[in-house]
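One protein chain is absent from this view; the other protein chains keep their places.
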Amino acid sequence: MTSHIDAAQIWLLSPELSVVLLSFVVLGLDLLTRRKTLVWAVAFIGLIVPLVLTLSLTFNWFGERPTTAFFGMLTTDSYALFFKYLFLVIGFCVVLVSYQYVEKYLLATPGEYYSIILMSLAGMMLMGGTGELITIYISLELTSIPLYILAGLSRRDGRSAEAAIKYVLLGAMSSAILLYGMALLYGATGSTDLAEVAKSITTLGSGNLMLLAADVFIFAGLGFKISAVPFHMWAPDIYEGAPTPSTLFFSVGSKAAGFAAIMRIFVFGGLFAVSSSYLWVLLAIVAALTMTIGNVGALMQSNIKRMMAYSSIGQAGYLVMGLAALAINNSAAGTTAVLVFLVVFVVTNIGAFTGIIALADATGQENIRDFDGLGRRSPWIAAGMAFCLLALAGIPPMAGFLSKLFIFFTAWGEGSGLTFLVILGLINSTISIVYYANVVWRMYVIEPKKRERITVSNSVSLTMAVSVIGVFVLTIVIGVLMTQAASGAGSLFQALGH
Amino acid sequence: MVTLNSFVVLGAVIFCIGLFGALSRRNAVGILMSIEIMLNAVNITLVAFASAFIHNPNVGNRLTGQIFAVFIITVAAAEAAVALAMIIAIYRRRNTIDVGEINLMRW
Amino acid sequence: MLDLPTVAFYVIAAVLVGSALAVVLLRNIVRAALFLALFFGAAAGVYILLNAEFIAIVQILIYAGAVTVLVLFAIMLTRNAMSANANPYSGQWWLAGIICLALTLGIIYATGSSQMALLNPFASANMASAGDAGGSVVRIGQLLYSPFDYSYVLPFEIASIVLLVAIVGAIIIGRED
Amino acid sequence: MLTAIVFLPLLAGVITLLAPERSARWIAAIFTGAVFLLSLWLYFGLLGGSFGDVAHPQWYEHLDWINVQVGNIHFRADYALGVDGLSILMLILNSFLSFLAVIGSWNIQPRQKFYMALILFLETGVAGVFASFDLFLFIFFWEVELIPMFLLIGIWGGARREYAAWKFLLYTLIGSVFTLGGIFLIYFETGGQTASFQHLASAGPKLAGTIPFFGAALSLPVVIFILICVAFAVKMPTWPVHTWLPDAHTEAPTAVSVLLAGILLKMGAYGLIRIGFGFLPQGLEAIAPWVGILGALSVLWGAGASMVQRDMKRMIAYSSVSHMGYISLGVAAAAVATSAGNLDFRQAALTGASLQMLTHGVITGMLFFCVGVLYDRAHTREIDVFGGIGKVMPVLMLLYSFACFTSLGLPGGGGFVSEYLTFTGAYATLPVQTILAVFGVVLTAGYLLWMLRRSFYGALNPKWSWLTDATLRERSILVALVVVILFIGIYPAPFVDLLSPSLHHMLTTAQSVVAR
Partner (left out) sequence: MVDYVWLIPALPLAALIIVLLVTRPLELAGRPRPQRTAGDAHGLHSVPDAHTAPGDEAVSHEPQAHAEEHDAHGGAHDEHGGATPFWARVGSIIAVLAMVAAFVISVIIFAQFFTGNVPGIDAHGGKTLQIYDWVSFGPLKYAIQFRVDTLTAIMLMVVTGVSMLVHLYSTGYMAGDPGYSRFFIELSLFTVSMLILVLGANFLVLFIGWELVGLSSYLLIGFWFDQAPPANLSDPDTPPYPPPAALKAFVTTRFGDFGFLIGILILFFSTGTFDFVQLQAATPHMNVALLTLAMILVFAGAVGKSAQFPLHVWLPDAMAGPTPVSALIHAATMVAAGVYLVARLFPIYAGVAGPQALQVVGYIGGFTALFAATIALTQNDIKKVLAYSTISQLGYMFVGLAVAETNATGMFHLVTHAAFKALLFLGSGCVILAVHHIQDMRKMGGLARFMPITALTMLIATLSISGIPPFAGFWSKDPIIATAFEYGTAHGGNYWLYGMTAFTAFLTAFYMFRLYFMTFGGRGGGVAGLWGGRYRGEGHPQEAPWTMWLPLVILAVPTVLLGFWGINSGFAHYLTGETIPYVNPFTEALTYTGIAVAVVGIALAWLMYGIEVLPKTLFTGNPIGALVYRVLFHKYYLDELYGAIIKYVVLGLAKGCELFDIYIIDGLVNGSARFVRGLARVSSRSETGLLQNYGAAMFGGVIVILVIVFFAVGALK
């Protein structure tokens, strides 16, 4: 650990730093120009800078990179880099897809909108890249506060404001419980530096109640972000009420950030190492509930965003199953599975939401009914959306199948205790196909009431293309992805000397 | 004698009082105030822990709990600002801040 | 043994709990807000008791000052938002009560019964008389933004962005369409 | 080579989608035709050499696809394509029927382009199932066909298509749930290093031991077998999980029914033979009598239910249940090892069952095409509303009768060969079940001929006097099928030679398990 901050440490921070600077630039640009396209283009192209900087970190362009900076509060292990890329992809796609929606439906100017998104993005990136509780908390808030704002940005109806207030109040409650957990953890170990926590935690018994209470509270606080049952209840309302690009953003971003933080805290902080025998049961129960309630709840929805909310709860269930697999042996396999699943989930979810945005851009409708005959009204968007929905459902040949298979496989392989969870997961994915396929059914089978074609802006089409191609490529190179994820997961465990 | 545990218990009690308010007050501002109470409870706990750790040779001089409390205060203020803005926004739209009536979206 | 700090603690604790209950239970929201200010003040007292003067100052400045004012403004702005004769408590207050009670007991049970590894030597010490703990403003200043010694400069910088975001957000949300 | 066969249709499907509406069918026809020729080369290219078995696949292609080792978890799924005799046969059947399906739906409306693309996607999925040589790749392809089929039934289906499509989808998926569980089990139990067919074929039969289940200790191989084969049983379908089939068949458009009966059901049978029998012979053996009973029950049940159907397609669908029962019977019989001496009988049974996959594919395909010809004109398939239409549709009557007769196992048609082989072989190990199944032959004759009698025989119902006979295109399809059916029926040796090495390999592996 270097004793003082130097250029190399700034280099480690540079991706996040550049995102923040970009958000300032965008915000400032908004004052100077009224041309939305310019703002949008700057936001979009500007994201290349953090990408390049992340690449420079990955490939050590400027010499061997230090492992940590800022007194251990910033780490750039493979795990962190993995999430940086993931969030940058999310950033690119969200910025890309928002172009038309912003001017049509949002209260905010494009500059404000993009800068808020970018700040949140910086928060997310930091969440994956820090190994210290205070920083995690602050990053979480940097992530969340923009999201609260984003939820309330829709100009059109009261639902958006309602979503925002629900989101902010529940978010604050969850922050409180998270903080309480962190406080307890601090109280138990005397440090908020996870590496030190991991060291000192071993002297506590596995059954230390204070530690377990801290575990539960921290999980509850972050469980809110990943919408795990029973902390999921906000998701349907807020997904429905928020403007669709924002919904997309927190359905993928917030969730990924939540998982980044959970795994960081629980693995890096050594919590799983100490209390795995209790925690995996807890996680298994939560996983079972989450996927069941998510998937069953989605069946009867009529609003597509609400359905997607339940869907993402269901997907979170699979992820939590991965966490359980991670917890049971505290092994990197579960982490790998979660990382892989997250990537695929992010890409496919972006595709699915892009379809929703495309329809909303054109018609302003967002009921499942409104997708009737989309296959004829807009063949390419419908095809891409169907492709992504089916990938979410885990139907081959889409990558979703493989990532889900991998997570189930890992859970199955990690312990016989998770066998029934896997079977429940398989049953759930069958149930989930019903509502995903229902959308596909409506898009292709039902005849539309209006037959005129839907015009889709290029940016939306491009996003769709990116995510479809992404899914397709992921299918083929999923092996590579898994290897990368495995190295990311490995780096998370390395610090512990595993 | 006031031990660490006294402070922790105090924190727990206050946290839960705040929680009760957050879960039962119908006025959105009231909920927000309750949440502030919860955060304060956390702060009390943290500062208490920090004091307990103060003689710890490894970490004591970092005063982590106090620093944490500073950050929490900062963020809570920011959050409160945003939340109040939203309460006002919804008041403008719906003319109510009764969370029992803010249920346009359900099922 | 009943020394001054102990007495002070119990007094402050009683005020804290009482004012918190008042905030939570009072029907009149304005009064509740005023009790909130009291609560914040009492909390500062706790901090002083713990020799965390800086925190106490910040608490007074930000909470008792800024936040309370903010809240009061919000209450003023949203006047008549609640129908006067409506029950200020939601229908699930009893459930909330059970939850809170259980949670309190749970936390007390968890913290009380467990051995706090690093705390062991100090856990039973009389906290109220710990003496100067180095929680000076200077030390805290160092810890917040020293680039050379161990410091929380990264979260500090992030916190500044959080504030910026909050400002921007509040403006966007709060402005008229 | 195999990659081309599997993915060419996919490519063609994409091209079809991009091409203008009018040219879609031509593209589809050209590509399916090309794939058909390619798949023939699978056979002719090996003529004179070995057709391979599961340990020595031919046309083998192998790439690392997924190979991750994290901790104690090793997830390995190779992109391994390979064939042995069994797969070659199925691949040819697949490409052949897909080609015919494209030709057979030449004038399908509406949304012709989309239809053709879906057919092509379907072909890819099915070909992948038959060609994959890694269990994970297998299950990957296994579900590829679902959505194209779902949409094909949904968009171009009959009145109750919604119910049928959903039923098809969910039934199949629920089957897969168990199968995936079984696959995980077998993967980890056989070492957890690879799921390649070669590995499983050698390691699977060695599995032994028990697995606890709510206090009971169940035999591990049996449990794995049952789990894995649930999806296959659904797909085949076997009683009592067959009820999706009549609905799906009835509602699907003609060519899709052909594909459904012709190849999709064979995926189940193929899985049963390749995975159930090939990898877990000891598991199958332990419950073979029950599997045999299920087979016989399917035969009789399907035949019985066929008798009382009013809708031709529904009747044929139930007849598929019945005919696929022979496959279960044959495979079950092949797994029973009462003594070393009856290996030859068991090979006969297994060959019969495998051949039944082919013959049922072409024969039922032909039946569906015939019904399709009728339906295209009359827009009804209700048996009783027709009457004496042989008078106006003599060619169709001839071909339809041919299909019916070969379906009921008349010599000269392929059905006879497979049924005869199955019976003669299966009797050696499962006599009672075989006798029950043989009775199905009588029932089959009953319902098929009764159907002919009610629709084609008798005085022409004046209502239908305007019906026109099969067109040249329709005739060509049917005649092509006739030729194939006759060829199998008269000279089955090439097909059996193709199958023999792979089946023999499975049987000797199974035999060695019992010997141990």
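For reference, chains read A, B, C and D in written order, and residue numbers begin at 1 within each chain.
To be clear about the criterion, a residue touches a chain if its C-beta (ideal position, glycine included) is under 8 Å from a C-beta of that chain, and two chains touch if they have at least 3 such contacts.
As the structure is a prediction and not an experimental result, all values here were calculated from the model.
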| item | value |
| --- | --- |
| Touching partners, among the displayed chains, of the absent chain | A, B, C, D |
| Touch criterion as defined above, residue of A:Trp11, A:Tyr186 or A:Phe224 at the omitted chain | A:Phe224 |
| Among D:Phe7, D:Phe188, D:Phe439 or D:Phe487, residue touching the chain not depicted | D:Phe439 |
| Contacting the left-out chain in the complete assembly, out of D:Phe345, D:Phe369 or D:Phe386 | D:Phe345 |
| Listed residues B:Leu4, B:Leu19 or B:Met33, member touching the removed chain | B:Leu19 |
| Residue among D:Met1, D:Ile15, D:Ile30 or D:Val395 touching the omitted chain | D:Val395 |
| Interface with the undisplayed chain - residues on chain D | 167, 170-171, 240-243, 246, 301, 304-309, 343-345, 347-348, 351, 388, 390-395, 397-398, 405, 409-412, 416-417, 420-421, 423-424, 427-428, 431, 434-435, 438-439, 441-442, 445-446, 449-450, 452-453, 456-462, 465-466, 468-470, 491-493, 496 |
| Missing-chain contacts mapped onto chain B | 19, 22-24, 26, 31, 99-100, 102-107 |
| Chain C residues that touch the omitted chain in the full complex | 90, 92, 95-96, 99-100, 102-103, 106, 109-110 |
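To be clear about the criterion, only the chains that are shown with their structure count from here on.
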| item | value |
| --- | --- |
| Chain C and chain D, separation of their C-alpha mean positions in angstrom | 70 |
| Sites on chain D at which at least two other chains make contact | none |
| Chain B, residues touching no fewer than two other chains | 8, 15, 18-19, 28, 32, 49, 52-53, 56, 58-59, 62, 67, 71, 75, 78-79, 82, 86-87, 89, 99 |
| List of chain B residues in touch with chain C within their complex | 1-10, 12-21, 23-30, 32-34, 36-37, 40, 43-44, 47-56, 58-59, 61-63, 66-67, 69-71, 73-82, 84-89, 91-92, 95-100 |
| Touching residues (chain side chain A, partner chain C) in the complex | 3-5, 13, 20, 27, 70-71, 73-74, 107-108, 112, 115-116, 119-120, 122-123, 126, 130, 132, 134-135, 137-139, 141-142, 145-146, 148-149, 152-153, 155, 164, 180, 184, 187-190, 200-201, 203-205, 208-213 |
| Chain C residues within the chain A interface of the complex | 106-107, 109-111, 113-119, 147-155, 158-159, 161-162, 164-166, 168-169, 172-173, 177 |
